[in-house]
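In this view, the complex is presented without one of its protein chains, the others remaining in place.
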Amino acid sequence: MDVLFLVAAASAVFCSLMVVSRRNPIYSAAWMMGALASVAVVFALLQATFLAVIQVLLYAGAIMVLFLFVIMLLNPTPADLAREDVPAGQRVLATALAAVLLGVLGWVFLGGEPAAAPPFADRPAPVGFGDTAYFGSTIYDEYLVAFELISLVILAAIAAVVLVGKRRLLIGGIEARAERERQLAQARARAASGPEGRGAERTAAEEEPVHAH
Amino acid sequence: MSIWALLVIVGILLIVLHIPPGMIWAERKVAARIQGRWGPTRVGPFGLLQPLADAVKLLTKEEVIPRGAERPLYYMGPLLAFVPGALALAVVPFGHDMRVGDTVIQLQIADLHVGVLFVLALTSLAVYGLAFGGWSSDSKYPLLGGLRSSAQMVSYEVALGLAVVAVIMSAGTVSIREMVLAQQELLFGFLPAWNVFFQPVAALIFLVAAFAENNRLPFDMPEAEAELVGGYHTEYSGMKFGMFFLGEYVAMTVMSAVMVSLFFGGWGLPGLTDPHDTSVGNALVSAAVFLVKVAALLFFYIWVRWTLPRFRYDQLMRLGWKVLIPLALANVVVTGLFGVL
Partner (left out) sequence: MKAPEHPSPAGLVGPAQTSAAAGAAASGAAGEPAAHGAAEGEPDEEPESEPPPGRSWVERLYLREIASGLARTFRHLVLERPFTTDYPDEQLPYNPRARGEHILKVDEQGREKCVACLLCEAACPSKCIRIVVGPSPWPDRERYPVEFEIDMLRCIYCGYCEDACPCDAIELTPKPYSVYDNREAYIYDKEKLKNNYPQDWRERFSGGYGKLTGPPYRGEGGDRSLIR
């Protein structure tokens, strides 16, 4: 078991490093899949089978596909990818923050008082842990309110995305409608100004049957 | 792991690997007869060895790789199209338990207690093969095919999942094995208690979504040969193309096997199999029943392919998002209400 864990963990770390170091986003996405799969293996080794499967189903199977979809739609050229538009200080800041995070995590897990024993060693997993039923009862019995609140947040996010993404469409539709009405008014004015020949008469008659009488 | 488990694995692998050649033959033969042709007649009796000839052709063919192809992903595409789908069969029970001596052998590779979800997770990975293959070919038609496949499969996965959710709710378990066992009783004394009778809407949605997931006509947008040449596999040749081909048939087999297990009673057929009998004979009969059911569904795949025309892309999306998903959601709600009452 420990060997499997080490392999999966090492693979997860390696894949994650590849994700952030690839220049081509498609390869980043591919390595991301590898990382997700490795983490799923770790979950499975921890008896959290449901979590492992959901990890693959949702993250690898659905979310990453959407990422991939967007990348393929944009289909950046090598020239696009080579362009550097990272602000000057960002690299330094990012490295510093990563070092801080690594340091804190290392302190928690390796040194210091909290890690005298392996984490959670005094709290063995409850019976049926990781099971679908256990998972369901945890979410829907114990943490129902929190769960529903989170889904509300996600719903709000979806609504916001629709509003932002479709705004142009809505306004565009309104403008197009105004344009149509303007043209109609023009045609009506032409028809009212007297017979200017067959073509004008006909358009007026077709567009406004009521006024033709 | 006992020797028996190993035998079961090898046996299932052998069966599964022999289905695609049979499917290729059946597809060509059925297509031909529906169209008033004979189909393959030259290689072996009734052209039965035609798949072998095809395989030899594919294996010995020159492999052409486009100059601009992204090699690593280009090689990964066919593999990803084939392997995850085949893995999903691990949780499908091929037959009833059988008792040899003191050991009880399950005709199933692994009885995971997340069974159905495992299948959904792995089949959802198949899209990567098409997407990577399409993108890495450095060609416009495969790219469009790959794009379409990712959009289509993500869309229909939702409907597929929701259909399964309704079944899970009415069955009260996620394990495919337990679902199959629960379907072995009789309903009103004559009707087998298959889920298709309890969940007809879910069965219909699952069927339609399965067609879309497997890129089969009438939903074969990703390859749509009339508009996209060959779709995602346009630039593939030789055995790499063959892997895509095999992957499609394996995915169909998986979907059929899952559908048989979820909706059509799995290995059971009242009168032929006895769920309380764990003899070797009963187990073998049940395995045969299962395979016949899978074969019938696979025939249905072929039959529909040569009957229905292809959907247009916007029609496909509208059907998925505006019809199937709301219907599946409503089905879940109704199932839930029945469960409460």
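Should a chain be cited, it is by its letter among A and B, assigned in written order, with residues numbered from 1 in that chain.
The criterion applied here is as follows: a residue touches a chain if its C-beta (ideal position, glycine included) is under 8 Å from a C-beta of that chain, and two chains touch if they have at least 3 such contacts.
This is a predicted model, so every value here is computed, not measured.
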Legend entry - Options B:I9, B:A32, B:V229 or B:L329, residue touching the unrepresented chain: B:A32
Inset, instruction - For chain B, enumerate the residues touching the unshown chain of the complex. - result: 30, 32-38, 41, 303-304, 306-308, 312, 314-315
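The rule is short, and it goes like this: only the chains that are shown with their structure count from here on.
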Legend entry - Mean-CA-position distance for chain B and chain A (Å): 28
Inset, instruction - Please name which positions on chain A make contact with chain B in the complex. - result: 24, 26-27, 30, 33, 49-50, 53-54, 56-57, 60-62, 65-66, 68-69, 72-73, 75, 131-132
Legend entry - chain A partner contacts - residues on chain B that touch it in the complex: 70, 72-73, 76, 112-114, 117-118, 120-122, 124-125, 127-128, 131-132, 134-136, 143, 146-147, 150-151, 153-154, 157, 174
